[in-house]
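Single-structure report; data block below.
Let's look at chain A:
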Amino acid sequence: MSVLEVAGLAKTYQRNRKPLEAIRELTFTVDAGQLVCVVGPSGAGKTTLLRCIAGLLEPTSGEVRLNGEKVTGPPRGMAVVFQEYGRSLFPWMTVRQNVERPLIEKRLSKPDRRAAVDEALSAVGLLDSHDAHPWQLSGGMQQRVAIARAIAYQPSVLVMDEPFAAVDAQTRAELEDLVRSIWQRLNVTIVFVTHDIDEAVYLGQRVLVLSNRPTVVLEDVTVDLPAERDQISTRSHARFAELRAHVYRLVQQAKKGLRETSPTL
Partner candidate 1 sequence: MRSSRTGLGLLGLLLVAAVFEVLPRAGLVNRDYLPPASEMAGKLAELLGDSAFWTATGQTLRGWGAGLAVAMVAGVAAGAVIGSVPVLREFTASTIEFLRPIPSVALIPLVVLIYGSRPESALVLVVYAALWQVLVQVLYGVADVDPVARDTARSYGFSKLSIARNILLPTALPYILTGFRLAAAVALILEITAELVIGVPGLGQLIGVAQSSGAVPRTYALVIVVGLIGVFVNSLARMLERRLLHWHPSVRREVPA
Partner candidate 2 sequence: GGSDDEPGQTGADGTTKLSVGVIPILDVAPIYLGIEQGFFKEQGLELELQKAQGGAAIVPAVVSGQYQLGYSNTTSLLIAASQGLSLKVVANGNNSTGEPGKDFGGVVVPENSPIRSAADLAGKRVAINTLQNINTTTVNKVVRDDGGDPSKISYTELAFPEIPAAVANGDVDAGQVVEPFLTIAQQQGMRVIASNFAQTDPKLNVGMYFTSQQYASQNADVVEKFATAMKQSLNYADDNPEAAREILSSYTEIEPEIREAVTLPQWPEQIDTNSVQVLSDLALQDGLIEEQPDLTELLP
C-alpha cells in the first residue's frame, strides 16, 4: 500500500521575472515503511521536491498525496530535517529545548519527553551538550541536533535533506546505522536525500535518481541487497559495487545531460 504518491509534480520558480523550470514532471510512489533515497545533481530540485512533500511549498502543477489525502499544508506525523540545519534550529532554545519542543506540541507527558530527548541526544552523541545553545556548537553538532529532533519526534514519515553533510566519516557511518535501526524498529517511511551515492545504496531499498534541471525521474533503482546490512560486509558485497557503479553512471549522465555549464579552468 502506498503511503506517499507524487503525481505529475512540477514546480516553476520566478527568478528576476523570468520563469525557471526547476521540476518538470515527477511521478512516483512510496509504500508504507519503505526507505527511499533520492540522489541527483546539485540544483536538480531535491530540496524543492521535499518541500512539496512536507507541504511547505505549493507545486505549480501536479500533486502530492499522503495516505490518499492531498497535501496542502504540513501533514501531521511527519518530521523534516532541513538542509539548512543551522537556520532550522531555534537559537533562543538550548539543544534540549530544541529537541523537546515538538514533543510538547505532541502532548507527550513530561517523563516520556525526557526519556525520548535523552535517548535521541545520546544516539547522536550529544547528551553532554544538552544545555548548550545551537550557536555554541560546531556545524556537525548542529546537524546532529536537527537529526535528534526528528527521531525523538517518532514520526510516521521522516523526510531528510542531506542530513549527514556536515559530519565526519565515522559519525556518518554510525548515523547511517542509526537511521536504519530506527526505520526497522519503528516501521517508519523514510525519504532520504543525499549526494553520497554509497550512502544512498547502503541505506535505501530504492534509489530515485533525478535528472538535471528541468527535472524528471531518470531511473528508479531497486536496491536488492539483503535487509540486514552492516558497514563492513554490505559495502564489500559485489552487488553493492555494481549498484553503486550503476547509480554513479546515472548521476554522471544526468549531470552531463542538461548541465548549465561544465567546469573548465
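Here is how the candidates were picked: all candidates are chains of the complex that A comes from, given by their letters.
Assume contacts are C-beta pairs under 8 Å (C-beta built on N, C-alpha and C of every residue); 3 or more make two chains touch, one makes a residue touch a chain; residues count from 1.
On a predicted model such as this, the values are computed, not experimentally measured, just so you know.
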Touching candidate - 1 or 2 - for chain A as found in this complex | 1
Quick one: which bits of chain A touch candidate 1 in the complex? Just the residue numbers, please.
-> 51, 54-56, 73-74, 76-80, 82, 84, 87-93, 101-102, 104-106, 133, 135, 149, 153
